[in-house]
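Removed: one protein chain of the complex. Kept in place: all other protein chains.
Now for chain A:
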Amino acid sequence: MTIGLYHYLVLAVTLFAIGFFGVLLRKNTLIIYMCLELMLVAATLALVAFSRFNGTIEGNVFVFFILTVAAAEVAVGLAIVVALFRRRGTVDVAKLNALKN
């Protein structure tokens, strides 16, 4: 049995779905954020697989940029979480409902 593009795509989709499930299920902002990162990594896995099986390097270069943007995004997002915690004293999304009504 050989491993084809299909197997990598199935794995990437499953990882993405697990991350999506976590984003909906969890209430801790930090864990929601980690699940978002998991979804991002699943997408990069699909990109690398497409790039490999098409024999082009463009997908790999794109993943390179995604990694850079993700690093900047994590830094800013975690700074926002810290500012939120300092202001509100919690990172539970069920309690962060100031915009609800």
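By definition in this document, a residue touches a chain if its C-beta (ideal position, glycine included) is under 8 Å from a C-beta of that chain, and two chains touch if they have at least 3 such contacts; residues count from 1.
The criterion applied here is as follows: contacts and distances are computed from a predicted model.
**Q** Given that one chain of this complex has been left out, which of "Electron transfer flavoprotein subunit beta", "NADH-quinone oxidoreductase subunit J", "Aspartyl/glutamyl-tRNA(Asn/Gln) amidotransferase subunit B" or "NH(3)-dependent NAD(+) synthetase" is its protein name according to UniProt?
**A** UniProt protein name of the non-displayed chain: "NADH-quinone oxidoreductase subunit J".
**Q** Take the complete complex as the reference. Which residues in chain A touch the chain that isn't displayed?
**A** 1-11, 13-22, 24-26, 28, 30-31, 33-35, 37-38, 41, 44-45, 48-49, 51-55, 57, 60-61, 63-65, 67-76, 78-83, 85, 88, 91, 98
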